[in-house]
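Left out: one protein chain. Kept in place: all the others.
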Amino acid sequence: MSEMSVHAAVHAAPTSFIRKYVFSLDHKVIGLQYYALAMAAVVTGMVLSWIMRIHLVWPNSPVPGLGWLSKVGAPGGVVTPEYYLQLMTMHGTLMVFFVLTNAPFAAFGNYFLPIQIGAEDMAFPRFNMMSFWTTFVAFCILISAFFVGDGPPLSGWTGYAPLSAVGRDAGPGQAVGQSLWGVSIFVFCIASLLGALNFIATTLDLRSKGMTLSRMPIVSWAWFITSCISLLAFAVLMPACLLLILDRVAGTSFFIPAGLNVADHMQQHQGGSPLLWQHLFWFFGHPEVYIAILPAIGIVSHILICNMRRNMLSHKVVIYCMMAIGFLSYMVWGHHMFLSGMNPFSALVFSFPTLMITIPATIMTLIWLGSLYGSNLRINSASLFCLGFISMFVSGGVSGFFLAQPSIDIYLHATYFVVGHFHMVMGVAAIMGVFAGTYFWFPKMTGRMMNETLGKWHFFLTLIGTYAIFMPFHYLGLAGNVRRYSAFQDDFLVPLIPVHKFITYAALFTGAAQLIFIYNLIYSRFKGEAAPPNPWECTSLEWSTPSSPPPFDNFGGQHPVVYHDPYQYGVTSSTGDYLMQTSPERAGETP
Amino acid sequence: MATVLQPPKSEVEQEPPVGHTGGSGGGSRHLVPEGGPLGQVKDRPGEPTRTGIWVGLAAIAMSFAALTSALYVREGSGYTDWTHITLPPILWFNTLALVLSSITLERARVRVAAFMRGEESNRSVPMQWLNATMLLGLVFVVGQYFAWLKLRSQGLYLPTNPNASFFYVLTGVHVIHVLGGLGGLSRVMLKFRSATHPLRRSTMDATSYYWHFMGVLWIYLLFILWLKL
Amino acid sequence: MGGKIFAVLVVVIALLSAVPIITHTFLGASVTPPDDISTHGKAIDDQLSVTMAEAGISFLAAQLILGLFVWQFAHRKGGATKTFPGGATAMVIVAFLFVGAEVLALGMVGSKAWGMVYFQPAADNALQVQAQAGQFAFYFRYPGPDGRFGALHPEKIDEGNSNFFGLDPENDILARDDITAGELVVPVDKEVHLMMHAKDVGHSFYVRELRIQQDFVPGLDLSVHFTATKVGKYEIVCTQLCGLGHYNMKSYLNVMSQDDFDKWLKSQSN
Partner (left out) sequence: MRTSKPCIALAAMVLCPAMMFAGTISGKVTYTGTPVKQKPISMAKEPSCDKQHPTPITTETIVTSANNTLENVVVYISAGGDDANAPAQAVTFTQKGCQYVPHVIALHTGQELHVVNGDQTSHNIHPMAKANPEWNKSQPPGAPPIVQKFDNAEFISVKCQIHPWMHGWFAVLKTNHYSITGDGGSFSLPNLPPGKYTVTAWHEDYGTQTQDITITGNETKSIDFSFKAKAF
């Protein structure tokens, strides 16, 4: 390990293409690699969701081109029931692991955490490189499931045992596909652990002179807290995957009980506990939600403060709230299992910490709103996405009231209400954070500005589209519409099909709107106007690098010295209404 | 009008690097002189390697906690099939080897430091302690392998019953970590010999923390196995 | 400009989102829980509507305030920045006192409804029915005249021959009079004790009108008990992903008058 650091310290900027862009030790390059991987994953995942939405409302009409893509899964382009579930599984796995864990945390975190704390690189650059390429391997393993055997697994991203454990008898994709899934997640865990270790060591040890913990920007705090959460979460998922794989390939019985007759095949297992898998999985799975959302909260707060031109009412309180959420997230996993045969009393035990999470969440929301009051909010694509995030965070959050209560969960569990809930708060909200971060940091990452007009269009269409998709999910849930169905033929589901049609149109519309973003990204990368070093007049260290993108060692051989708390806005100084963290000036408060 | 602040008191009392031409890798981490006699090198508080090892150990501990709780849940659910297996006696011998290896490693640390300070003229003495640790580590690994053979000879394979499954899984995962430790140990020995990448105190420390943790972890596992299987 | 658009948009979205909740319909489809036909369901419904009120208010309030503030304070040219009266402390207090306390109180009340379903055991005279979930159908078993269930032998399951439970009538007298049915037939206003058995993987038993949902967990013999108060036919669906036929795994809950039920039972057992 120490070898890593020594080497990182002594070797100079690489020259060869491979070392510079492929197997690079530079946290900035690695951050961009993570971002690119997340983009690949999110596009794949979105296309899968389109196919699913189209199939749901036109179940027997062929999807153009699909018959050619997947002859087994979609003969003549008509999606078979198993193929729908396989798409659903891959959609969930890709989005949760390779998008929501990578984009806000690994991608932006890798790029900006070291810069924001005034370090030249991560603590262990080689581990950093390894963790990206391990993630990449995990991604390839997962995607390969599309091309082997009878396709990807159909057991959902939660991979409940014994469906995921008994192998081929459970259905198409449960043979080699499910094994690939298990291995992929296992490898992903290794990568995430390396990454988390790196983030923690970096934050604790590499802060430059004067950068005390309390002077770290809120987003660095978010990344730090997130890395602590993911360290413990993935450390639990990894052995769980190991046991699952053993059940599948070595004939052990960790999750498979005795006397199962699956498709007329008696399973040669005994004594295993399906609930054990659920416990291990959700012990990881619930913190995972916060691994996705906390970095977004940090990014949004960071950007809002800059655009409000004054600190929030108290950015420290927001940090404490994030800590509280991180802590609580380990006491609530059971709320995913109210109806899976746990002791009914434990349902209440898990219910109350879950409800308690509303308190820090509410505090944060109120602080955002209160800080907007009387600010000089600058409207740009980044700040708009922050506002969108707040709106989504609230919408997705309130539906948590319902699901946190076991009594109501009896009715709403496993309905589209749940799907709407987590898509809003964990999916869309987090992605809005990623968009905000992209518009905000793009100038620093590429040296060019993104096109604001396109950015605003992208925002408004996305806001309308996502609400149009996910609000109706809640209505469907209230009507008792069951999730994970590949067709709606039950008498009580047929009348709801118009709603599903509406959602499908909205999904296609929203997806199309993302093309604006992709175009903007590519166009601005090459043709965007040159960015000044600090376009947003922001105070944190990433804006005090000599150039955009920053030089290989971030500060051009300098070691930044920090004099201030992160958010010196609304002051009078030689630079204007703000004061860089690195500026030795003393701020004169505005009257 | 803007008055200038005094530079803040850094958390790190180190003079900036001399003639440092902005290579990569961590601003103030670089302030630690490299090589240098271990004894004199005062690693600043929060040397990444040392933090890193603790964080890593925390993760490993968490994984084994998960496996342990899995064992308890599984025992609770297994009703009939939770049997009893007699631990192969060789485990006690292996335990002894691992404990001894920790002791020799501590001796080695003292010796290495002494050599670095120049009090110990002969490089071979610390080397011998390191070799001894290495050897004992290998003895442990081989010993574990014999323990598995013993179980197999009794017809207890990985899937035979939950007790066997957990025995193989826990010991297997632990041995893999021990092998990692041996890897670290051999790197320490290489660096101790090499002139280009001299051994740093934090490397020595991190490796030995890891190694001792493996010992403690093993004793914990042995206790669980003895208690449950 | 962008700020004002956002302000308007977020308010419109918030209000539009609330409409279907109030009118209970969206695009002509009814989006509200169906009338409850169970004795315990009312408690759940009340809990649901109380929560809906609270969540709805918080939702609208937050979105409207967001819109209002953005409308008012976006892009003000200069102007002294006011801070919100009370500052962060006020926020923390509000969050704890109102939202926190309210939500926790809600949880307390809600736990009663939960208890009604799960804390009381089934009455002794409850009708004993065994439900088996397997890929991809539910089957139900009544003990028959002798009032006792025959033993299950999973290896004897022969669905092509209608032996869905793996009974062994050849050697097991108890099993000979067991009645197997493809739908759950129960008498009205009589408590039913449903013993749940999973044949292969995880499944779940969900009847919207009954306000009952419970997983089938392989290896765990769980049970629920309920009393249906309205004669009629209601859909039973599987809500735990169980494989390719999941979407088609359904059955019917057939609530009959006691007489009809007895007739039906006789017709089955002949």
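Order of writing sets the chain letters: A, B and C. Residues in each chain are counted from 1.
We take it that a residue touches a chain if its C-beta (ideal position, glycine included) is under 8 Å from a C-beta of that chain, and two chains touch if they have at least 3 such contacts.
These figures come from a predicted structure and were not determined experimentally.
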Contact set of the excluded chain (shown chains only): A, C
Hidden partner chain, touching residue among A:31, A:45 or A:81: A:81
Residue of C:102, C:183 or C:260 touching the missing chain in the full complex: C:183
Residues belonging to chain A that touch the chain removed from view: 59-60, 72, 75-76, 78-82, 150, 168, 171-172, 263-265, 487, 489
Absent chain, residues of chain C that touch it: 134-138, 159-162, 164, 169-170, 181-183, 243-245, 248-252
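In the analysis below, only the chains that are shown with their structure count from here on.
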Remotest chain, chain A as reference, centres from CA atoms: B
Geometric centre distance via CA averages, chain C-chain B, whole Å: 50
Chain A and chain B, separation of their C-alpha mean positions in angstrom: 32
Geometric centre distance via CA averages, chain C-chain A, whole Å: 29
Per-residue overlap in chain C, given as positions that touch at least 2 other chains: 219
Multi-chain contact residues (two or more partners), chain B: 77
Sites on chain B touched by chain A in the complex: 1-5, 7-8, 10-12, 16, 20-30, 34, 46-49, 51-53, 55-56, 58-60, 62-63, 66-67, 69-70, 73-74, 76-82, 158-159, 162, 165, 169, 173, 184, 187, 191, 197, 200, 202-203, 206
Chain C-facing residues of chain A, complex: 80-82, 85, 154-156, 160, 162-163, 166, 170-172, 256-264, 266, 271-275, 309-310, 313-314, 317, 339-341, 344-345, 347-348, 351-352, 355-356, 358-360, 362-363, 365-367, 369-380, 384, 387-388, 390-391, 394-395, 398-399, 401-402, 404-408, 410-411, 413-415, 456, 460, 463-464, 467, 471-472, 475-476, 478-480, 482-492, 495-496, 498-499, 502, 570, 590
List of chain C residues in touch with chain A within their complex: 1-3, 5-6, 9-10, 13, 17, 20-21, 26-34, 43-44, 47-48, 51-52, 54-56, 58-59, 62-63, 65-66, 69-70, 73-76, 78-84, 87-88, 90-92, 94-96, 99-100, 103-104, 106-107, 110-115, 117-119, 134-135, 152, 154-155, 157, 159, 166, 199-202, 204, 206, 208, 211-215, 217-220, 222, 235, 237-248, 250
